[in-house]
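Starting off with a structure, shown below.
Every protein chain of the complex appears in place save one, which is left out.
Should a chain be cited, it is by its letter among A and B, assigned in written order, with residues numbered from 1 in that chain.
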Amino acid sequence: MSRFGAFSKTVFLFILLLLVVLIQYEYDATLRALSVSVPSTLSPEMVRLTDMGFNSTVASFLWAGTMPEILDLFINGHTEYISDLAYLNAVDPKLSYPYAFSVLTLPAVPTSSYPAAISESFVIGREGLANADADWRIPYYMAINYYLDENDLKDATWYFNIAANTPGVPGYAESFALNFGIGANDRDKVKALWETIYESTNDPDTKARAAAYVERLDDFDYLQQAAGIYKQKYGAYPTSTEELVTTGVIPAVPVDPFGYTFIFRAGGVPDIDLTHLPAYIQEAPQE
Amino acid sequence: MVEFSHLTKTYKKRNVVDGFSLVVDVPIFGFLGQNGAGKTTIMKMIVGLLAPTSGTITIDGVASTNEASKKKMGYMPETPYFYERMTGLEFMRFCDELDGSEHARSKKGRIAHYESILKKVGIFNARNAEIKTYSKGMRQRLGFAQALVNDPEYLFLDEPLDGLDPIGRREMKEVMLDLKKEGRKVFLNTHILYDVEETCDAVGIIHEGHLLYAGPVKAFTAGKHLEERFMETVAAHEKTLAVNARQ
Partner (left out) sequence: MRNIWTIARNTFKLEVRDKILYGIIIFAILYIFFEIFLGDLVLKELPMVKSFGLTGIYFFNAIIALFLGTTSFFKDIDRKVVYFIISKPVSRAQFLLGKFFGLCLVLLMTTAVLAVAYIALIAYEQGGFDVLGLAAIFMQYLEMALFLAFAIFVSTFSSSLLSIVYTSAVFFLGHIVSALIADAQAVKITGVKFILVEIFYYVFPNLEKFDVRNLAIHDVATPALSVVLALAYAVAYITFLLSASVWIFNKKEI
C-alpha cells in the first residue's frame, strides 16, 4: 500500500465496500430462498430472570423484530405476529406501544387471512389496559374499533371515557372522547348507558363522572327542547344560546359540566363549541 | 555517509526544522542544541517515525526510510518505551527478528550474540527479568543494546546518556568509542556540551530548527570553552534574525 496514490486507495476501499454490499445482498437472497425459521428457545420467564432488569430494553428489541411480522398477518395469515407479541408482552407487560399498535392495526387485517383479527384486538387491548403503563391510545383505539367495526355504542362510550381520563391524552383526543355520543340519535342510548353505570358502580369517581355525562346530555335535551319552543314562537331556529335567554325562553344558559360552551347548529341542533376548548384541556405530551 | 538535503518540517505554520542541509562522514557526530531545538524531530525523520514536509535524508545514497537503509542502522529513541512484560533477552530477540535477521532462527547462536551485547552495556544480569523491573538507567542501556543487535553500520542515538549515573555515562561513552574503533558511524543527539566535547568528532549546532554550525569540534571551540562558543553562535544567529526582520 506504500506507493498508491490517494485516488487509487479510495477506489480500492470503495471496491472492497462494494464487495461487502454484494455479499450481504447475496446472503439475504439465499436466506429468503431457504427461509429457515425456528422458535425462540428461551421462555419469557427465563428472559426476565436473566436480563438484569432490562425488560423494557429486551422487549423493545423484540418489538423491533416483531412489528414487521404484521405484514405476514395481512398477506398470509401467519400468526407469528400474535405469538411473538404475546412473548414480548410476557417479557415486559408494561410496554404499552405494542398493545396500542396491535389494537389500531389488527382490525385492518382482512378477515380472509385472519378472521379473529378484530376480537383478538379487543383481547390485546384489555390486556394492555390491565398491564401496561397508562397509554391513552389503547382505550381510544379500542373505542374506535367498537364503534366502527362492531357498532357497539356501549363499549365505545365506555372506552372513550377511559381514554379521556388517561393522563397524557392530547387535547384533540380528550375532546373527541368526551363529546362522543352527544349526537341526537345516540343521545338516549348513551344517557341510558351512563345512568346504568351510575347506579351500578360504587367508585365515587366513576359515579361523579357518570353523573356529569348524564347532566350534560340532559343539558342537550333541554337546549333542544328550548330551540323547538323558540322556533314555534319566532318561526326560525335560534342561532345561539344567548338568544334563548334574551327572549326569555330559558332563564339561563346551562353550564356544561365538562366546561365546553354550548352552541347551535342549523336546525336547532345543540352542539358544543370545539373551536374554544376549555382551559383544562392542554395538548398533553404523548408517551 | 549521511546526507540531509533541504530538510524541512512544518507544524502548524511553524518550521520546526528549517531547510536543513548537511553531509556527515565522521565516526561520531553530535547534534547539539537546547531542548525543543529540533534534534529529535530530525532523528525521527531519519528513521521514518515522522515524514518531512520537504527535503530528503539519504544514507549512502539511498533514502533512509528504505528497507535496505534500515537494515544497516540501529536507532535508540529518546526515553525508550518497552513492552513491560518482556524480558530483556526476549526484547533483544524480538528486535532482531524485526531487523530482518536470518540468524534469528537459530536460537542458540543468537542468544550468545544478545548476551554479549547485554554484557557490553552492563545489564547482562537482568536479561531474564521483566523490563517492568528495570530502573531508568537499565532501560537506557537496553535501548542502546537493541540498537546494536543487527550489527549496524550506522547508529542513531537520541540522548543516549540521559538518566545514567556518572559511572553509567562513562561506560556508555566507552562503548561509543569502541563502536568507532569497529568502523561504525554514530549520530547522537544531546544537549550536554561536555558530552560533545568528550566524544564527538564533529558537531552540528541546532537552534530553533536552524543549523548554525557544522564541522569539527576543535575548529568550533578554537581555544574557548564550548559553552562560550555555543552562546556566541546562538546570539549571533538571533542578531541576524533581528536585522533581517527590520529590513
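Structural remarks
Assume a residue touches a chain if its C-beta (ideal position, glycine included) is under 8 Å from a C-beta of that chain, and two chains touch if they have at least 3 such contacts.
Treat the numbers as computed from the prediction; the structure is a model and nothing was measured.
Across the entire complex, the residue among A:T30, A:T201 or A:T239 in touch with the chain not shown is A:T30.
Considering the full assembly, B:Y75 is the residue among B:Y75, B:F144 or B:F187 that touches the omitted chain.
Contact between chain B and the unshown chain involves residues 47-51, 67, 70-71, 75, 77, 79-83, 85-86, 94-95, 97-100, 146. Interface with the hidden chain, as seen from chain A, comprises residues 1-2, 9, 12-13, 16-17, 19-21, 23-27, 30-31, 34, 36, 38-42, 46, 61, 64-65, 67-68, 70-71.
Operating definition for what follows: only the chains that are shown with their structure count from here on.
The geometric centre of chain A is 78 Å away from that of chain B, both derived from CA atoms.
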